[in-house]
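Apart from one protein chain that is not included, each protein chain of the complex appears where it belongs.
Letters A and B mark the chains in the order given here, with residues in each chain numbered from 1 onward.
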Amino acid sequence: MAGLEVTGLGHAFGPQPIVEDLSFSLPAGSLGCLIGPSGCGKTTVLSMIGGLIAPGSGRIDHAFRHPVFVFQDPCLLPWRDARDNVAFGLKATDMDRKTRRSRAERLMEAVGLAPEDHGKFPHELSGGMRQRVALARALAVEPDLLLLDEPFSALDVGLRRQMQSLLRRLIAERDLTALLVTHDLAEAVRLADHILVLSPSPGRLAASHTLAEPFAARDDGFVHCMVNRLLADPATAQALAMET
Amino acid sequence: MEEGRGRALRALDYMWGGWGAASSLLLLTALWEAGHAAYGTLVLPSPRDTVASLWDMSAAGKVLPAILETSRNALGGFLSATVAGGILGGMAGASDMMRRLLQPIATLLLGIPAIAWVVLALLWFGGTGAAVSFTVLITTAPIVFAGAAQGARTLDGSLRRMARSFRVPATTLIRDVYLPHMLSYLFPALATGLALSWKVTVMAELLSGAGGIGDGLAVARVQVDTVKAMAWVLAVVGLLLAVEYLMLEPIRRHLQVWRREMPGSGDIQAGGF
Partner (left out) sequence: MTLWAYGFRPFFLILPVGAIAAVLPLPVLWLGLGGSGGGMPAGLWHGHEQVFGFLSAALAGFLLTALPSWTNTRPVTGTPLKALVALWLAGRLGFWLDGALPSWLVAGLDAMFLPALLATTLPALLGAERKPWELPAALALLAGANAAFHLGRLGLIDLPPERLLYAGLDLFLMMIAIASGRILPVTLRSALTETGAAVMVRLAPGRRHLASVTLGLLAIAELIQPHGPVTGWIALAAACAQADRMTEMHIGRSMLRPQVLLFHLAHAWMVVGLGGVGLAVLGAPLDVTAMRHALGLGAAAFTVLAVMSIVTLRHTGRAFPLPGATWVAPALVGLAAALRVGVPHLAPQAMATWGVTVPAVLWAAAFLFWGWRFARWLTAPRADGQPG
């Protein structure tokens, strides 16, 4: 089996069901976007797939060995400089300090951090640079599955576009599978191969769409048209209605 | 090597920073001298007489043993307070039950004046160093406790989640995530506690006659020798300043490198002439 297969997934906090009977599949090497109104359990689904919490019911099957998270808040250690933050995840391996740091250097270059920023502490970096550090930290452990929880929603529009292109490029270069949670349909349309729409709480799959256009062809016009087309689908529009 | 040079330069910079502090202390000395001129030696001996007296007492071999005795009493109490306060505070921060159990006790202990503890300790232990160290322990432990509890309670949940998502080992979790955070709360508490422990020690020694600087002060009082009393005060102050600037401040700086200001920000002055 290649890719991710979620069957009848459910989870509840106390008596309150968060996710119910959610099923979808995501082929390896593609980018899926999980979209839905706030409170529909997107983050919970991501945590279950990444193994941070156990599924309440149903099953998650995949052959990925290294799932890794990128959160909305970059979650950098404030007392470590950018280099050591990127190398942090590698401490779970038996790599020595020198190797960890040189790997960190390479990844910081890959995500476009200038050498003079490598020794800076998080509070000395801008929001966009911090998110780049977080991305580099995630990639440093050589993951095969990227789980991204609204990683760009705290950034301004220009920065978000840069980071989106960077993400697509890295996914293509490194042959990754990625699942990105967002509440922004335009972002999903710009990035995703598969869009999975969750209904309001408790979350279940309301609709799913597949987009075949290459990333490079997705300009503003395309995004605008496609968003309108998706919203013409009653199930999608209803699920996202709370958002607008 | 580059790093070593940078460190040496920073150390030199730090020592050079001592001039600013010296300037402030010398201005205080000027005020002291003016007070001496106004009120006479019996009330306020002159700075130079005081230093001379301290010098004479040191030459007579009285000062160094007293300082060592006082330091031993103070550090003994302080170290036990650090261990006890740190462990209990960490527990109180991590567990709600422990917080409910321990917080009121810590508040109560903080409210009891140190002088009351001195009296009780004298009754329990007699006029010995143990009485002094016990007083220090019981007065500084609540402060350390509060710092440790605060540090443990405010551990950032999202950082913990991030660390877990990378499946790093527990030692890394403690060393890279928990400890640096704890220290930023614990260290100020420790610094306050250490400074307090010296003052409490001198007071307890003065009342118990257990030797040390406090004992010297007691003798000076009996002899109505203001110069000697001031000389002992000078010795305590010197000790405190040494601990603060040679020990605490360098550690503080080392711990807070990550809070350094943005290069280029801060007060850039418009120049021109």
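By our rule, a residue touches a chain if its C-beta (ideal position, glycine included) is under 8 Å from a C-beta of that chain, and two chains touch if they have at least 3 such contacts.
Computed from a predicted model, the values in this text were never measured in an experiment.
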The chain left out here touches which displayed chains? B
Out of B:23, B:41, B:107 or B:223, point to the residue that touches the absent chain in the complete complex. B:23
Touching residue (missing chain; options B:46, B:150 or B:165): B:46
Footprint of the hidden chain on chain B, which residues? 12-13, 16-17, 19-20, 22-24, 26-27, 29-30, 33-34, 37, 46-48, 263-264, 266-273
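Everything that follows uses one rule, which is that only the chains that are shown with their structure count from here on.
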Round to the nearest whole Å and give the separation of the Cα centres of chain A and chain B. 48
Can you name the residues of chain B that touch chain A in the complex? 158-159, 161-169, 172, 176-177, 180-181, 184, 257-260, 262-263
Within the complex, which stretch of chain A touches chain B? 50, 52, 68-69, 71, 73, 75, 77-81, 88-89, 91-92, 121, 123-124, 141
